[in-house]
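A single protein chain has been omitted; all remaining protein chains appear in their positions.
Letters A and B mark the chains as written, and numbering starts fresh at 1 in each.
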Amino acid sequence: TETIKAVVIDGYPARAMWVQEFTNFFIPEVDKRLAETGNYKMDWQESYGGSIVKPKGVLEGVKLGLGDIGIVTTIFHSSKLPSQALAAVTPFIAPDSRAVAKAVDEIAKEFPTMQKEFEAQNQVYLATGVVLDTYQVFSKDPIESLSALEGSKVAGAGMNLRYLEGIEGAAGVRGGLTDFYNMLQTGLVDNAMLWPEAAKTFKIAEVAPYMLKADLGAVNSKTITVNKDYWDGLPDEVKSVLQDVAVAYRDHVAGIAMDRAEASRAAYVESGGTVVEMDTAERAQWAQAMPNIAVEWAAGLDAKGEPGSDMLKAYMAKLSEAGFTPVRDWSAELTQ
Amino acid sequence: MTPFEIGTLSVIAIVVLVYLGVYIPIALGLVSFVSIILMRDNFDLAVNLLKIAIGDSVMEYTFATVPLFTFMGLIVSKAGLGADIYQVMNSGFKRVKGGIGMATVGANAVFAAVTGSSIASASVFSKVSVPQMLAFDYNPRFAVGVVAGSSVLGMIIPPSAMLIIYSFVAEQSVGDMFLAGVVPGLMLAGAYVVAIFLMGRLTPDYVGGRPAEETEWMSPLEIADKTLPTLILIVAVLGGIYTGWLTPVEAGATGALLGLIIAAIRKKLTLQSAWQALLETGHITASILFLITAASIYSRMLGLAGLPNELGTLLTETQMTFFWIMVIYVAMMIFLGTILDTASIILIVVPLFLPLVEPMGLSLVWFGIITVVGAEIGLLTPPLGISCFVIKATLNDPRISLKDVFVGAFPFALVMLVVLIALIRWPSLSLAILN
């Protein structure tokens, strides 16, 4: 039996759900599968929570060989990993982590673009993870319609601030998840976009007791990657075990995300929150009002000679095959 | 070499180099660089670690609090806010034995809420309070000791550069750290007042001094004039953070701007002195952040060596108790406190102990307060005690030697140790305000 050392890095702490599942699911699963033949054995060194890299530094850490395997939070890297924004630029389709994880991962494997982007960062793509089921709008005041968002301040982060662009007078205020409670409490913002599990963790029900169930959609944010030089040195058996387990991990994590989302919604109601179902027509109106950032995204990739438009079409097709009807067909507006 | 051996050797190497007089960031960086080469036999990996740590550590948004609060502290010092608070306090405490000392502690506690550093406190109060104590025949050692001791409040009561640095290393929210510092800071101030009272009773000769015969009370208008600017700043900065209206960075910027406005209104600010304050801010920011960057290279090297994992295993194997971990921790901080500045101590010691403390389910916010108070003891201990140096340099009085300052500060260092033990024993002292 040959022993192979593997340094796993993430900048998030060990208690973060996807990190915890890496320890409790990914690693034992790899060990188990390798033990079946007994040719190889892994010697894991897990370095999380900033001990080697910060959350934003995982991509570079794997690139530079400070970690062999990493959990890259892709939303930080709009510039190096533009194609990873796929789910973020296509809201109002699927509030389901499992479906989005599977669709994005298949796109990554059927089209060369995502893998090429990681390859340029000296790493090999294994699988996509989705840890948030869907963004919702949490509000201080009773909220039912889109007009309630007009002229209000809405806390958000990253790409989701662009969802507000079509709403009259709505101002997106950037903030970290940990700030949302205070921002709502003081009235710095009237609403916040976050997902139910985060709402539960940060006791959002206390300050924003109304959840507008807008189902903006699940977003991919985590990718498991392996340093290219390290990968090239791995035996084929280990490579294929890592690839298979990564896919299993993808589904495992997405499943947990969905279970937690359900439980979190229940907890939100229990602690005094009211869930208001957003009217279908209102959702459609919101989706219509937004700029088509999906087309912008595709055009950006097309311009670089990547099949952006085709990826967008294929992604929408995959989700509709899985039974999700988009509120707005982003790909229908493609010109190419 | 095992990770543990590398960790131990690197700490020893750093301490020796620092004692020899090597710049602290350079010592941290070079030792880390060499350690990686020894450990992995890979020059490129060592270069890569530099590459990732150098830009990364400075890019942290919350680090903007360092220049902002530094600038605010320098500006309010120039505006004379510290001196004003002291005069108000003094008019109240004058008739008590050791009263000017108590007033100094009280004024320091208030001034601490608008400045981020102990150095600012030490230099302001050695100018306004020491001469007055000497005029009332206080023992010079007692006089400088009070100023040295109470200057550490500047870094415990928020805003505080040290709480910011800890929050970065331990990944805690700056706002939480600030709030947690309030009660321990006030407690330390209270403990100093009690200690001065007891010293006045038990060793009146050591304290010296005579009470003022005539007491002229300040008019309410005068008191308002002298306290209002500080109160406005405290409400804006700490209130802004506490209510969530402002992030710590924004509170720092608001405080800096308000400080500028106050100084301008009071005509205490020339273009030249504002420029001086900005220049000073830049120097302090650069040296602190470069130190942090180097320390982050070092802690990442330890991470790469697998030391945190190793320490975790060691902890479960040896069943080391909370008590002994704390004894070792405090001893190590006091030892390093003899030669290192507070920031360096935090940056060197915390990465070693976090992996021990975190699995025990202890609050990292509480641990930060312990760390900052423990590391600040070093400001008062020889041979390198920065608060004492600043006081000596600011006074520039041949009658008071550096030794006098250290001797005078010693009782206050002991009080800090007692308070530190209480804070360790009762974590809720630090945490109650958060819940």
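Quick note on the criterion: a residue touches a chain if its C-beta (ideal position, glycine included) is under 8 Å from a C-beta of that chain, and two chains touch if they have at least 3 such contacts.
Convention: contacts and distances are computed from a predicted model.
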| item | value |
| --- | --- |
| Among "Lysyl-tRNA synthetase, class 2", "Fe-S cluster assembly protein SufB", "1,2-phenylacetyl-CoA epoxidase subunit A" or "TRAP transporter small permease protein", the UniProt name of the subunit that does not appear here | "TRAP transporter small permease protein" |
| Left-out chain, listing which of the shown chains it touches | A, B |
| Residue, one of B:Lys78, B:Arg141, B:Lys226 or B:Arg300, that touches the chain absent here | B:Lys78 |
| Touching the absent chain when the full complex is considered, from B:Ile6, B:Met39 or B:Ile284 | B:Ile284 |
| Residue of B:Thr227, B:Thr254 or B:Thr381 in touch with the missing chain, whole complex considered | B:Thr254 |
| Hidden-chain contact residue, picked from the options B:Pro3, B:Pro67 or B:Gly408 | B:Pro67 |
| On chain B, residues whose C-beta touches the chain left out of the figure | 18-26, 29-30, 33, 47-48, 50-51, 54-55, 58-61, 63-64, 67-68, 71, 74, 77-80, 82-83, 119-120, 123-124, 127-128, 245-246, 249-250, 252-254, 256-257, 260, 268, 273, 275-276, 278-287, 289-291, 339-341, 343-344, 383-384, 386, 389-390, 393-394 |
| Residue numbers in chain A that touch the chain omitted from display | 78-80, 82, 151, 153, 158-159, 161-162, 169, 171-174, 188, 293, 296, 300 |
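We take it that only the chains that are shown with their structure count from here on.
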| item | value |
| --- | --- |
| Interfacial residue positions of chain B with respect to chain A in the complex | 44-45, 48-49, 51-52, 56, 171, 173, 175, 243-245, 247, 299-300, 302-304, 306, 308-309, 351, 355 |
| Chain A - residues contacting chain B, complex | 7, 13, 45-47, 49-54, 56-57, 60-61, 64-66, 178-179, 181-183, 185-186, 188 |
